[in-house]
Structure formats: C-alpha cells, structure tokens
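Pasting a structure here, questions to come.
Every protein chain but one is kept in place in this view of the complex.
As written, the chain order gives the labels A, B and C, with residue 1 at the start of each chain.
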Amino acid sequence: MNMHRFANPGRFVRLAERILPWSGALAVLALAAGLYLSLFVSPADYQQGDSVRIMYVHVPAAWMALFVYTVIAAASASALIWRHPLADLVARASAPVGAGFTFLALATGSLWGKPMWGTWWVWDARLTSVLVLFFLYLGHMALSNAFDDQSRGNRAAAVLALVGFVNVPIIKFSVDWWSTLHQPASVMRLDGPTIHPSMLWPLLVMAVGFKLYYVSIMLLRVKSEVMAARLRARSMAAVEAT
Amino acid sequence: MSLFSGRDLVCVRGDRRVFAGLAFDLPPGGAVLLSGPNGSGKSSLLRLMAGLLRPAGGDLIWDGAPIAADPEAHRARLRYVGHLNAIKPVLTAAENVAFWARHAGAGEADVGRALAGFALTPLAHVAGRLLSSGQRRRVALARLLAAPGEVWLLDEPSVGLDQASLAHLSTAIAMHRAAGGRVAVATHTPIDMPGAQTLALADFADSVPLTVGSDW
Amino acid sequence: MSLFANVVARDLRLALRQRGDAVMVVLFFVLAAMLFPFAVGPEPNLLARLAAGVIWVTALLAVLLSLERLFLADFEDGSLELLVLAPGPLSLTVLAKVLAHWLTTGLPLIAAAPLIALLYNMDVSALPVLALAMLLGTPSLSLTGAVGAALTLGARRGGVLVPLLVLPLYIPVLIFGVAAIDATLAGLSARPHLLFLAAIFLVMLVVAPLAAAAALRQAVE
Partner (left out) sequence: MEQVQTFLAMGGYGIFVWPAFALTAVILIGLLVTTLHRLHALQNDLSRLHDPRPAAAPAHMPEARP
C-alpha cells in the first residue's frame, strides 16, 4: 500500500465542486421551507403557545450535534485503521461545525426552558448530555490544534474521537439514570407532547435543511484543509530551495 | 543468507518528504554507515528500520518476508540506541541495564558482563542522576551487550564518548558482527568498522517537492 | 519475568524512590476535601449529604493531577521508544503502567477516603460501600486518564489539555460512584450502581489500553 499520502484528494476536489452547487441550493431551499413551515404554518401548542416553535431549531440542532460526532468518529476510524488520507481532513473540518450545532442546541434549549420552567438552565437529562457532548467537541478541537505538526494533531484527535464515541452511550445512559434519580416530578419532555403531524413536518424539513447545510459546509471546509496542506508543502519546498 | 533490506523507501516527516527511493541490503555480519548532513534523514531511516516510523512508501524486508507481516518478531531481534539514553535518575546504572536486559529476556549474569564491556563495573551502583553524560551514554550502549539482538541500530552512539569508550564501542560492534550480527550506524565521528558499506542519505534526498497539491 | 511484571516492578520501584508523588496525591485529596466546609459551613447533616460527592470529585481531581507521571518521564528520557520497541503487545505495557499508577494513586486515595468521611461525619455504615465503589471506580479513572496522558505527549502545553479531554469521560464513574453511597445511606441496595461501575471498568479495561497504545505509537513516531 504505497498510495501517495494525498493522491486521491485530487478526485475529491473535483467531486466536491460538482456536489456543492446542488447541496448548497437544496440546503437553502430546505431551510427556507422549514423556516416558513415552522413560523407560519404549524399551529401553536395548546400548552406552550408559540414558544414551542423553538423546538424547530432546537431539536434538529441536537440531532446534528450527535450526527456530526458520529461522522467524526467514523472518519477517525477510517483515518486510523485504513489510513485514508482524506478522513483526517473530514474529521478536522466537521468538528467546529458540530460544536456550533451543539452550542446552538444548548442555547435554544435554554431559550425554550426559560418560558417553560422559569430558569435559563435546567439539568434535564437531554440538555445535560448535550452539554457533555459540547465539551467532547471542545476537547477534540483543542487536541487537534495542540501540535505543531498538523497531521500529528489530526491523528491524536482521531484516537480521542473513537474513545469519546465509545463513551457517548455510557455518558448518555448514566446522565439519564442520574436525572431520573434526582428528578421526582416527571418534567415536561423537552420535545413537547407526542408530535402532531402538523408539527412533525417542519421538524423534518428543518432537519433535512440542517443536514444539507452540514454537507455543503463540510465540503467547503475539507477543500480549504486540502488547500492548507498544499500551501504548507509548497512553502516547505520554497524553504528548501533557498 | 537472510538479508535485511529496504526497497525504494519513502520517508515523510510532517509535510516534508525527507528521502525517496532509498534502498539498502544488510547481510549477516554486515554493517552500514549512514552519512549525510543534518536533516538528511539519518535518524529517520534508523527509526524506520526499527519500526518506530511507518514508511510513506516502499518495503522493509527480512529474509524475503515484509517486516509488517510480523512486527513483533522484528522488534524481538533488534536493539535500538537513539539520541536519548533512557536512564532513570533514581535507578542505579546496574538497575537501568538490568531492566532492559530483563525486558529482552536476558538474565542477571548478562548485566555484569554488559557493564564490564563498557568499563562501568565501578559505577554499577551509582544512581543515574550522578553519572556524567558520557557515562550515561555508555550505560545506554551497555544495553546492547546485556541482551544482544541480531540487528543493532545506533543513532550517534559515539556522542560524548572518550577515546577508551570509543574503543569499547568498536570492539563491541566487531564482536557482534563476528557472531553474525548486523549493525546500522548514523555517526559524524568516525568509528572503525572494517568492510562497512556507506549509505549517503543525500543521494536519496527528494528534489521534487512533495507533490501534495499538483493533482488537486 | 514477563514484560508486564517487569514494567510494574520498575514503576513501583520508581514510585517508592520518589515517595513524594504518591504522598502529594493523598495530601491534595484531603486538603481539597477540607475546603468545602469553609465554603458551605460546618453544619453536620449538610456536610453528611455532601460527603459522597466531595470525596468522589476530589478523588477524581487527585487522579487527574497524577496522570502526568504515567508517560511523560518515559517520553522525555527515551524509555518510551524502547517500551514501544519491546516484543509483545504495547497495550499490555500500557496496562502494566496503569496498574502501577493505580497502585500508587488509587489505593492511597481509598485508604484516605474514610478520614474525609469522618471529617464530614458521614454515616459509618456507608464506609464499606465507599471503599468498594472507589475500588471499582478509580481503575477506570486511571485507565481513561492514561489515554488522555498518552494523547497529549508532545503537545504544546499538554498538561493543561488533559483535564479537558478526560473530565467529560469521568462523569459516568462520578455519577455511579456517588449514587452507590447515597443509596446505602438511604437504606437502599447499592448493588446496581456498583455493577455499573464494574461494567464501565471492564469497558475501559479493553478500550483504554488499545487507545493509549495507538497514541503512544504516534508520540514516538
């Protein structure tokens, strides 16, 4: 296996340039449609009134937070086990986007919690696990930038992502257990009453919009990672030549 | 005649390609002297041969079989002395050598012989932190005699050694080769190794910059 | 003597010769736990309620502080390269170093915990469960910590990074560790919580050595 370290990203950039216009346009379309559905079409909740509309950004963001972490874990596994040269870049490009979604989930969760429970932060099981996930993201990004040699940072962060991924279900389970232990009253489930179809549609459309947005921005970020690696190598060569 | 050889080896450090297309053959009893300016990849090649560093391209072959097939067997037969001496300040010279001897399966008797090989017997019970850098280097080299493996990979072994110790090193290498062992040495100060091949790393320095980007 | 025993013996001898490190860990543990009464007041049954939580958090931080000792010295003096080059699986060597680390930090913490329970007038009946929970929990702290320590070798200011990487992964051990003691104090059975601690330990027993070994191989590259 002496495939040159960065041989096939050549095909990747061409592929990315073909996909990007489509995924970008579709993302904008889905997000616009989702926005319209969630703000204008879907009814107010009989208990929460219009504050339930926050769910249409909060829940998709929380889904994306976990989804992107899974993508990072999968990319890390393929980087470490099959030494795929592109996988490192996908993980490195996705981490900040995932952290952004996680922060968004926390912030909108807090904005939604205030009218419902009267406080900005509630140690609800789901919010708490998303908070822990946020720190896993920060740890991943901090580690991948902690080395002078970028590829070393990527590989170290890949190992951390795999260990983190094994721990996510353990953390999720133990936080749920902990919250039932300390939560006498059964608190209103954060994603509202059983989802009525008129509320399910905006949720799904927004979720699709978020996913398409992620694909597009990830392709852009991987392209710039590829460029950055190229720049480093080119300037390294320039140093050698002088 | 089991050969330890490398074929069109490519080594990449960070985003820099250190050398490419490098080949070598090390027969039993053979010796290879790695020469070249600083940064030409002498240490990288030794670490590659030891298996610490994974080659970006090319193969390392032992007796016809690629080393990657059985890395543990390869590790069992090689002894590596790097820039650092791996000496614990709180352990005595004997304890330091004994740990690595046990780690390679040798017994207590070999430790005494190894220390004697580098005239360290009087220092056997001196704590590592009290040893001078030359003495520390000799303790690191004494590991080779305690549990002799087939392949010695020595990175600047003679740094800080006085004339007497240099002589010990040369005899140790000569005896090792006479017993069918092989040695690869990266050094700037000359060590007399009769019949040793020389491998100039500069010949394999890579002129074309790492074509990381041209096909993007 | 097998490689495993060889590494454990050497590390224990090193710890014995530098006794200060293990003592420092226990001193930190007791001192940190002693701070809370000054903050929340000496009121006995409030302290009793906080006891389990304070003991576990300070124990966890004490382990965190001692993680640097695991690989950094070997990385800097060149021993790590030779350990990586030793015949035999590297994850076994990692396990040996974690065992030696646990013997010199986990055990002393367990020995010192009753003292803090006393300071917090925690009900004596909960002491056996406290010891058992820590016996099952602290190995996971050392194992997970080993991954964090190995990953930050060679990183710029790696020491500051280890807490950020490792503390989120400590949360399950903290939750079930405290829950076991609270259940006992409430007269309930601590068995399910202890079983979860054991389960986490077994998972990390498999995952951590593999991950740490991969991290060490990267560090010596």
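Going forward, contacts are C-beta pairs under 8 Å (C-beta built on N, C-alpha and C of every residue); 3 or more make two chains touch, one makes a residue touch a chain.
All figures in this text were calculated on a predicted structure; none of them were measured in a lab.
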Residue among A:Lys172, A:Lys211 or A:Arg230 touching the omitted chain = A:Arg230
By the document's definition of touch, the residue of A:Phe134, A:Trp178 or A:Tyr213 touching the omitted chain is A:Tyr213
Residue of A:Val97, A:Ala125 or A:Met199 in touch with the missing chain, whole complex considered | A:Val97
If you put the missing chain back, which residues of subunit A would it touch?
-> 31, 35, 39, 44, 48-51, 53-54, 57-58, 61, 96-97, 100-101, 103-104, 107-108, 111-112, 114-115, 213, 217, 220-221, 223-224, 227-228, 230-231, 234-235, 237-238, 241-242
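Quick note on the criterion: only the chains that are shown with their structure count from here on.
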Can you figure out the chain closest to the middle, judged by Cα centres?
-> C
Can you name the chain that lies farthest from subunit A, using the mean of each chain's Cα atoms as its centre?
-> B
Quick one: report the Å distance separating subunit B from subunit C, using the average Cα coordinate of each chain.
-> 37
Whole-Å distance, subunit A centre to subunit B centre, using C-alpha means?
-> 46
Between subunit A and subunit C, what is the separation of their C-alpha centroids in Å?
-> 31
Considering subunit B alone, which of its residues make contact with at least two other chains?
-> none
Subunit C, residues touching no fewer than two other chains | 221
Footprint of subunit C on subunit B - complex, ascending = 47, 50-54, 72-73, 75-76, 78, 80, 82-88, 90-91, 95, 99-100, 102-104
Contacting residues of subunit C [partner subunit B, same complex] | 1, 3, 6-7, 10, 13-14, 17-18, 73, 76-79, 81-82, 84-89, 220-221
Using the touch rule from the top, collect the residues of subunit A that touch subunit C in their complex.
-> 80, 132, 135-136, 138-139, 142-143, 146-148, 152-153, 155-156, 159-160, 162-164, 166-167, 170-171, 173-175, 177-178, 181
